[in-house]
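One protein chain is absent from this view; the other protein chains keep their places.
Lettered A, B and C in written order, each chain numbered from 1.
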Amino acid sequence: MNQNIARLLVTCADQAGIVQAVSGFLYHHGANIISLDQHTTEAYGGKYFMRVEFHVEYLADKKQTLLDTFAKNVADKYQMSWRLSCSFDVKKMGILVSKEDHALLELLWRYSRGALPCQITKVVSNHEDLRADVESFGIPFVHIPVGKDNKDEVCDKIDEVMQGNDLLVLARYMQILTPSFVDKWESKVINIHHSFLPAFVGANPYKQAFDKGVKLIGATAHYVTSELDEGPIIEQDVERVSHAFDVAELRELGRDIEREVLSRAVRWYLEDRIILDGNKTVVFD
Amino acid sequence: MNQNIARLLVTCADQAGIVQAVSGFLYHHGANIISLDQHTTEAYGGKYFMRVEFHVEYLADKKQTLLDTFAKNVADKYQMSWRLSCSFDVKKMGILVSKEDHALLELLWRYSRGALPCQITKVVSNHEDLRADVESFGIPFVHIPVGKDNKDEVCDKIDEVMQGNDLLVLARYMQILTPSFVDKWESKVINIHHSFLPAFVGANPYKQAFDKGVKLIGATAHYVTSELDEGPIIEQDVERVSHAFDVAELRELGRDIEREVLSRAVRWYLEDRIILDGNKTVVFD
Amino acid sequence: MNQNIARLLVTCADQAGIVQAVSGFLYHHGANIISLDQHTTEAYGGKYFMRVEFHVEYLADKKQTLLDTFAKNVADKYQMSWRLSCSFDVKKMGILVSKEDHALLELLWRYSRGALPCQITKVVSNHEDLRADVESFGIPFVHIPVGKDNKDEVCDKIDEVMQGNDLLVLARYMQILTPSFVDKWESKVINIHHSFLPAFVGANPYKQAFDKGVKLIGATAHYVTSELDEGPIIEQDVERVSHAFDVAELRELGRDIEREVLSRAVRWYLEDRIILDGNKTVVFD
Partner (left out) sequence: MNQNIARLLVTCADQAGIVQAVSGFLYHHGANIISLDQHTTEAYGGKYFMRVEFHVEYLADKKQTLLDTFAKNVADKYQMSWRLSCSFDVKKMGILVSKEDHALLELLWRYSRGALPCQITKVVSNHEDLRADVESFGIPFVHIPVGKDNKDEVCDKIDEVMQGNDLLVLARYMQILTPSFVDKWESKVINIHHSFLPAFVGANPYKQAFDKGVKLIGATAHYVTSELDEGPIIEQDVERVSHAFDVAELRELGRDIEREVLSRAVRWYLEDRIILDGNKTVVFD
């Protein structure tokens, strides 16, 4: 991975001159723009979103200058909320899982072949089942059991264990997180839901899909908010099914969709491709 | 179209010997099985569904004998509900539409090139807009205006105009049909809904999809029942979208999905590929 | 359609400062960038491609100034090949067709509902079959019969009839165009080929696909060059098939793919989304 790649993510009110201001700033600092994506929510007067990926020699040395100068010369003027992400600052990621291994193993396999630009620091589970799988990748496994009345305690423990991570991924973690935990980790927790949301919220979506007789089943990767299954959607996909599928077969096929959808969402997060727009996402893929 | 093709559709309790009984019956009457599909809802003790397509010389002459003998020798024994459909009995189809032409024109175009094995008898609309389009295909167009308080009257009129049809297709007919009409035409009315049901029931699904920020939009062809948007699903499909699509663009892309999904559902109906299983469908495609 | 939208397409050697130069130029002329896409063929030292869509008040009045100033102040400096396309200059499009109507009708239907931003000026065919269909859309139909030895004459006639068009679309025109015609209309003729090129070049691709037993069939929209079926690919798609499809069914399903693929390619051309890169295309969709 080239150490001199940076990404600038910008949100502000739509107005003339933004591209010129940002590209001028980058040119002035010797940067070469690799890609530039933008999105406006309305033809006039909407919100503006931008992602610029650029290359600049000696990025590590220049980072602080870039941050300071951009804030002063560009961001303040256009009242931007923004962040700069540098390839040498490898993101840290923790994973939570219960007993099902498919989403976890897909992430670990992609990670081990270098396809997820991050460091996976820890896997937490409320069961011991997947310890050997996780440890075989050289990643610490932490068992935090969940009882009837210890949700707060469990979430405090997870919060403590996961300190320092940029992202938490719920790879089929079948426990509800407390509102205070979710608030603390706002916009930093991605979940994979085993349905095409907003259809089939709640428990056992494959059973719901079977009962309804849908002809496609899906999965949704979304940010976790305090409203269950209602956080901003990052990615979704579906596969065709027929009357011949029983619930177990829907679930088995669904696992393949979950693996792919979650992998894409996590990769996009790590590549700084996602910007929040209220309860929706802008994904520059 | 070969005039000597028939299709037998069977529903009964699952039990041993059904295939043997049906294929023996057909063999005895000189028929050649072209395809045979079956489905059981449980490993044991469930419901059984079968579709057999067969060829037999002089079908028109033999039809009554086949009906009588099958009823007596096979259907009664296995307590089947069943029907026999012959290729020379061309199905009659009526279409209802409002102002949007895309779903209607797709059906008319496929019909005109022989890809829908039926006779389209009439198109009814609550607006005059599409008269010329319909009449250019040589199909009668009937304008039945809808007012504030004449739903019953309108539905009586439609019922009268559509007498003799085997199937009614709502190709974006934006009026609600009365329960008594729906009961009369039970399992004979197919609607195209512009969302991936059960997500986004009700009005303006593309606006709902936009507000929710989904990454796929879809369409659903379903039988019409008295519960709005809740009838048995026949076919569904989706296309990928992004944050960059506004509501108008979602709607435009959605139209393409609607055209395809409705066409497939109608063709399957005409080819006797759909059997009802409570609030679900078995589709032997 | 907003009359004040323009698109600038640029190709040059990759080098620092291009975005800054172009966006600075646009800002200076009061333009608001709607979207900006770029592509480089190599990390360093490759080719650079850019598409910028922008809005500017009084575009018609400013067009000549924009052209002159951009040439002098930007394009020369960076040795760009480039073009500016304005929304008020509606593109003119001619269609060539033989007997099959599916690709033609799809284009005419989309055109009639405003989904193809162009003026369709003429449809030329070597058969009379589709005259009524074309004329019902109010578009002139020209019959240019093809004989055994009059290819040159036919192409001269087509060239004459089609003068003034920006784009010619071969919507299943089953005649070979002469090299001199193709040269004259270089990068201005789009063909729909009924296979997933480069598989199944040449005659009867559905028969070839059937014989080979492929599990997907496809269609390809490409620019026409003097090498048959070898021009730059613009768009492709496929559908799943099985052993149960005979050649006629492959052809029927294939028609649906052809309709979609050609429609997309034509729309992208009209929206100035395609730039040639040797024998390949850059498509900013």
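By definition in this document, contacts are C-beta pairs under 8 Å (C-beta built on N, C-alpha and C of every residue); 3 or more make two chains touch, one makes a residue touch a chain.
All values derive from a computational prediction rather than experimental measurement.
Novice: Which residue among C:D68, C:D152, C:D183 or C:D277 touches the omitted chain?
Specialist: C:D277
Novice: Identify the residue among A:I5, A:L67, A:L84 or A:L105 that touches the chain left out of the display.
Specialist: A:L105
Novice: With the missing chain put back, which residues of chain C would touch it? List them for me.
Specialist: 39, 196-200, 212-216, 218, 232-238, 242-244, 277, 279-283, 285
Novice: Need a quick check: the contact residues on chain B for the chain that isn't drawn.
Specialist: These residues touch the chain not displayed: 16-20, 23-24, 26-27, 30, 32-38, 40.
Novice: Under the stated touch rule, tell me which residues of chain A contact the chain that is not displayed.
Specialist: Looking at chain A, the ones touching the missing chain are residues 101-102, 105, 109, 113, 115, 136, 252, 256, 260.
In this section, only the chains that are shown with their structure count from here on.
Novice: Would you kindly say which chain has the C-alpha centre located farthest from the C-alpha centre of chain B?
Specialist: A
Novice: Can you identify which chains form the pair with the largest number of contacting C-beta pairs?
Specialist: A-B
Novice: Taking each chain's centre as the mean of its CA atoms, how far is chain A from chain B in angstrom?
Specialist: Their C-alpha centroids are separated by 41 Å.
Novice: If you average the CA atoms of chain B and of chain C, how far apart do the two points sit, in angstrom?
Specialist: 37
Novice: Counting only residues that touch at least two other chains, what does the list for chain C look like?
Specialist: none
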